[in-house]
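All protein chains but one are shown at their positions in the complex.
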Amino acid sequence: MFVNNPYRPEPAVIKDIIQETTNIRTFRIVLNDEEKMRNFSFKPGQVAQLSVFGVGESTFVINSPPTRKDYLQFSVMAVGEVTQALHKLDVGDEVGVRAPLGNGFDVEALKGYNIVFVGGGIGMAPLRTLLLYMLDNRQDYGDIIVIYGARSPEDLCYRYEFDKWRDGGINLVLTVDAEAPGWKENVGFVPTILAEVEPSAHNRMAITCGPPIMIKFVLAGLKEIGFENHQILTTLEKRMKCGIGICGRCNIGTKYVCIDGPVFSYEELSKMLPEL
Amino acid sequence: MRGKTFIAHDELPEVLERLSKAMDVWIPTAINDEKYEIQFLPYQSDRLPVLDRQSTMPPKKVIFPQVETLLHFSRKKDENNPFKSHIKLEDEEEVSPVLVFGARPCDVRGFLVFDEVYLNGPYKDPYYAKRRKKTLFATLVCETSDNACFCSAVGSGPADQTGSDLWIIPVDGGYVIEALTERGENLMPEMGKDATEAQVAEARDVQEKVAGLRVGEADLTQNSDAFEDRFSDNEYWRDMAFKCISCGICTYVCPTCYCFNITDEAKDLDGERIRSWDSCMFNHFTREASGHNPRPSKLERYRNRIGHKFSYFPKKYKGMIACCGCGRCIRRCPVALDIRNVVLSLKKNKENVDVCK
Partner (left out) sequence: MPMDEKTKTLQEDFEKNFADLELVIGWETGFDRLHATPVFIRQPSELGKLVWNPLCSQNLSGYLAKNLDASIQEDGKKIGICVKGCDSRSLVALIQENFIDRKRLYIVGIPCEGTVDLRRLMRLNPSLKNVRKVDIEGNKAVVETDQETLRFPIEDVLARKCLRCLYPNPVIYDTIIGTPVKPRISEDKAYTAVEKLDSSDRKQRLAFWKTEFDRCIRCYACRNACPLCVCQDNCIAESRKPKWLTQRDGIREKFLFHMIHGLHLAGRCTECGECERVCPVEIPTMLIKEKMNQIVKDMLDYEAGIDPEAKPPLLTFDPGETGI
């Protein structure tokens, strides 16, 4: 065996599966090697290549925070070959993990700032890891607003922990695209709600992730409120294979999303070649 | 240290035969008697090297096989529970030492590009590294450039010894061999008899003559900013890529193209994770599961190929161009698309761009 093989996944076992929405499942996994699990360290926003052996690998953010290491959590929408295969797995089944990969959020740099998270659909996953990290280090960060939207109440992920987020002092603003029976929170697209909430840009960082069309309008909305490019962070997605900057497909100009990202500020993105 | 040696034409098979007892010797050789194309294959007594023209396929696959197994995976029963099993992963196979005999400077330069990405990046590629370490190059000074060649235009040249361990110079009746590295020196005892003074002199003349040649007139090394300026000029890229038929020849025959795919090929739970050559000219290369594709048409894909070689790569790696000027992509392109013209036109203003070459 190679001593150091970045292509070799660590075998891991699925401990728990949560059905988030009709086509999104959350998997909680633990590395088979107890020592490796104990020593596993990562930054919020870093990603993993999950293997379903015989089908292939796909990239997901580790959406549990490094402050909670009972398991590593991944939320998976069934859209392609690997994700559909993942959805067929049960608790106790084995997968492979190559992680941590990518840059992650710079939690040190964010210290002392107020934060607004703006998420849409499964785009909440990379925000969740940072959000929980901040909850676990609450004293290091200022006020935290979360604006999270989905098409319908049933399309919101992590519903079962919203109360805990609020208990932790998060101003959680939820929205869905259209009225739904029993829904008591906001109705409207995320950018609209963002404009209503209008979080002050003063001493604040905005962190957003969601479908491209949402991002486009959220970005415009944030600028409107007064956010500068360097105050806005997002995480990018690209088709990846190696995850280690070699196989050559996830680049935007000279930047490789797998090693230089997936977290970029809009300051950085605005200097990159327009090939998203 | 042994001086220069001489291998007569008719002694070459004997030399290769001896060498191949100790290592895998790859030579450029004809497909068969009826065909024209040359490919690199392991030496066998019924295969003779063809050194009078460039090989169709570079020796890329010697170190970067078209398909390589990254992992074997299989199921192993749990020791305590017959109803459970665990995945078992194996990842390394031994490789033999290799001599590539009769490559050209451009072929070898391809691996210098690979090295930056596969050995010197944030992650070292162990599969590439193990083969690279065990491979030696006996390289031929190149006297046979044609109209598609442009090695001098990308900072190399037909007598460029960089990356080679042994140097082969054709002289009257055979080849003069010279060691360039210590590893090459170790093979010198196998490289024929001592060269005569006259042969050494002739070899020096040949070397000097070839070193003085300029293959490819233009300078293609200073275009990374021009590329960025052109990036959003869709009309330019449409015109440049118009004739491209989106096949993978240019990337597969390229000594510097290093991109790959990773797939699992398995029956039930036993199988392999392999990596295989991939091409940025293919639509699926960047197509995401959602259907979104950041490079949806040949315009964006061709632009990326040019950008990668002549802008992104030099920006990342101290000005090194990810192109060795071997000309294979031009010569083998089904529609004779000329990469030199595309790169040279980057700096031209609209009226002077010759879209048709």
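Here the chain labels run A and B in written order, and each chain numbers its own residues starting at 1.
Here is the rule we use: contacts are C-beta pairs under 8 Å (C-beta built on N, C-alpha and C of every residue); 3 or more make two chains touch, one makes a residue touch a chain.
Computed from a predicted model, the values in this text were never measured in an experiment.
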item	value
Residue among B:Ile7, B:Val62, B:Cys106 or B:Ala148 touching the omitted chain	B:Ala148
Residue in contact with the excluded chain [from B:Lys4, B:Arg104, B:Arg131 or B:Lys298]	B:Lys298
Given B:Thr135, B:Gln199, B:Ser279 or B:Ser345, the one touching the chain that is not displayed	B:Ser279
Touch residues of chain B, complete complex, unshown partner	31, 35-37, 39, 52-53, 56-57, 66-67, 146-148, 238-239, 242-249, 251-253, 261, 263, 265, 274, 276-277, 279, 282-284, 287, 297-299, 330, 332, 334-338, 340-341, 355-357
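Note that only the chains that are shown with their structure count from here on.
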item	value
Between chain B and chain A, distance of the C-alpha-averaged centres to the nearest whole Å	39
Of all residues in chain B, those that touch chain A in their complex	70-71, 73, 84, 86-87, 89-92, 117-118, 121-127, 228, 231-232, 258-264, 266, 268-269, 271, 273, 275, 278, 280, 285-290, 292, 294-295, 300, 304, 307-308, 311-312, 315-316
Contact set on chain A toward chain B in their complex	1-2, 4-9, 11, 32, 51-58, 79-83, 92, 94, 96, 212, 237-239, 241-242, 244-254, 259, 273-276
